[in-house]
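With one protein chain removed, the remaining protein chains of the complex are shown where they sit.
Read from first to last, the chains carry the letters A and B; within each, the first residue is number 1.
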Amino acid sequence: MQSSFLKKKPKVNGAEESQGVRGWLDRRYQLTPLVEFLRHKEVPIGSHWMGWYYLGGITMFFFVVQVVTGVLLLMYYQPGEATAYESIRFLTTKVPFGWLIRSIHSWSAHLMIISLTLHMFSTMMLKAYRPPREMTWVSGYMLFLLTLGFGFSGYLLPWNKLAYFATTVGTNIVKSVPLLGDWLLQVLRGGQDVTINTLYRFFAAHVVILPLGFVGIIALHLLLIQRQGMAPPVGATIAPRGMKFFPSFALRDALLWLACLMALATLAVFLPYGPGIPGMDWELGEKADPLAPAYPGIKPEWYFLWEYQLLKEFPPHLFGLEGPQVCLLLIGVLFGIWAIIPWLDRRAYHDKPSPAFSDFGWAAILFLTYLTLMGWDIGARGISDELAAMHNVARVCASWTLVVGALVIVVRYWKFGGRWFILSGAALLQVALHGLAGVSYLLSGVIAVAVAAIAIAISYMTNSRTDAGDAK
Amino acid sequence: MNERAEAAPATSRRHFLDLLLGASFLGWLISIAYPIIRYLKPLPQTGPTGPAHLTRDETSKLEQNKFVIVPVSGQRVLVLQAGDQLHAFSAKCTHEGCTVTFLPGQSVIWCPCHDGRFDLNGRVLSGPPPRPLTQYLAQRQTDGAIVISEEKAQG
Partner (left out) sequence: MRAIAIVVGGFLISRAIFAADQAPAAGNSKLTAMLAAKDANGKPIITPEEQAYFSGLNDNLRALLDDLVQKEVITRPEHLATLLGLQLRPQKMEVLLQNRCVLCHTDPESQSAENLFSVGTTSRQSAVHMNLKEVIEDVHFRRGLSCAGCHGGDPTADFGHGFVKEWPEKDRQKNRAWVVEFCARCHSDPKMMHDFNPSLPTDQLAKFKDSPHGRTLLDKHDDRAPSCVSCHGVHGIRPAKDPQSKVYAQRVPETCGACHADAKTMAGFTRADGSPMPITQLAEFRESVHGRALLVRGDLGAPACNTCHGNHAASPPSVAQVSRSCSLCHSANASLFDGSKHKQAFDQHRWPECGQCHSNHAIAKTHDSMLATGPGQLCGDCHREYARDHPDCIKTADYFHDTITQLDQARTRFIAVSERFAGRGLDVEPINNQLTELGDALKKSRTYVHSFSRNTFQQVAAPGEEAVKQTDALIKKAGEEFKFRQIGLVMSISFIGLLMLAMYLKLRQMEK
């Protein structure tokens, strides 16, 4: 019996059997159902802004850029005491277009984290995490953590002074983990201190371990999105027919990616070492020297500034534990809450508008903004006395955050009909208490949380549980 | 579907658009591929990273004058030959930073600015320099190339 593969197919117009490459593939791998699925895949459109749907793709685009430029950098980078710094110096000065590859790699890293943050907060506000998409949220959250790991491990690789001290400060935190602290520190650093062994481990993490994990989880993340389609926001009116993913959405996606590429190229040529903001500056500088004293004004990268600042706000001892331990605990709790939001948000669970959680998202944004601004020491210029500088920094950053927060509230109230402001209000209260009234950061936080709890309790008791207006 | 009457100009417009798309896509690919291809081609001189290799010019200068000053990672380094031993030191005098030179006849490293003198271990012999010269590692490889690298304490 002759195999159906080998029988020559008659050319029939409009017949189901396809010809050429497509036919060849289809006969072997039954791609038709897949192709049909993709052809009918739709993106929900309606009264909501489509823009948010592009952020995930943009993040992925930046990641692809990272992989490509990363592989190219691997061709010349050599980890090692005498070669890490020198190889990057050689790469950026002598290798043709080496400056371009490195600059794009650095810029794309920061832009990826920015777009990832926007993507995370937009999906959070739009409640895309509600069933059936809980695991999409969780996998995305894991991707977020992996990306931070990428940023942290990659930062050390040039083996320059800035990276060396930033890594020393950053890995020091791990000491405060109870029981495992010392073990974790040694495993992370490859010893007690940051040495070239740390570089070897970070290199392995950055180039193999994290990419493997990332690719695995992003495959899952994309698979889930493909299977379940993109989530429409709660309470928005959805058009009966969505926008076709191929070609409409995909081409728009591609257009945006090309625009991002254009931005990357321009930034690489005109700002090859970053915008010059502390924490966002990758000029190669001097080679790391473990015997030299610490870098003055050492700061971690901007996306870690909030943690760095938060650690500074804790006293050396609290509740019988060390300050940093309590801080880590708090951060762990916050991160944990963020991870299980799909199960905490009961209203979104039932597809109902959930203004409380939108407000929670805004509170988180304001919380992070205030800490990051303070981490940048904005307002400290020209003041020599440390204590006075700290107070001024708190005051200036608080003013900025309050302005932004007020703006957010106004826009939410007017444009989106929001009425739920307890949590973001509490965040602003903490900002005002600490920055303007000089109350300690922790105490202001406790007061704000208490006020919020009371307000929530009151609102539960006085309001009946009806859908209060539109969500946002 | 377009009507037959419009089919001809429509298809030609579509054809043009496809052409434009294809051509611009190709152009874009080239603008990406060109830098990558040039990047991947290795440079003529070998081993560019880390320790510095002496160029042909520098090696011949070394043979002629018994010393040469070369840049290593942005620092000037004095490479000298005493007998058949290679030495390398920072060429920056520890007094006021002038570039030192080697006097082969006296086996002395000399700073002409204030007559500071160093021995072949970099230690100060006379004159105002307060500290010895930092030592670098000078190695002659099997193929005759001379490599200068920073001398690091073990650790």
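Of note:
As a convention for this text, a residue touches a chain if its C-beta (ideal position, glycine included) is under 8 Å from a C-beta of that chain, and two chains touch if they have at least 3 such contacts.
Source: prediction; values computed, not measured.
One of B:Ser24, B:Ser107 or B:Asn121 touches the chain omitted from the figure, and that residue is B:Ser24.
Touching the missing chain, out of A:Thr69, A:Thr83 or A:Ser103, is residue A:Ser103.
With the whole complex as reference, residues 13-14, 17-18, 20-21, 24-25, 27-28, 30-32, 35, 71, 74, 76, 95, 98-99, 112-115, 127-130 of chain B touch the missing chain.
In the full complex, chain A touches the hidden chain at residues 92-94, 99-100, 103, 247-248, 251-252, 254-255, 258-259, 261-262, 265-266, 269-270, 272-273, 283.
FYI, only the chains that are shown with their structure count from here on.
Here the CA centre of chain A is 38 Å from the CA centre of chain B. Across the complex, chain A is touched by residues 28, 35-36, 38-41, 43, 48-51, 73-74, 149-150, 152, 155 of chain B.
Contact residues on chain A toward chain B in their complex (touch as defined above): 72, 75-76, 78, 80-83, 85-87, 89-90, 94-98, 100-101, 195, 258, 287.
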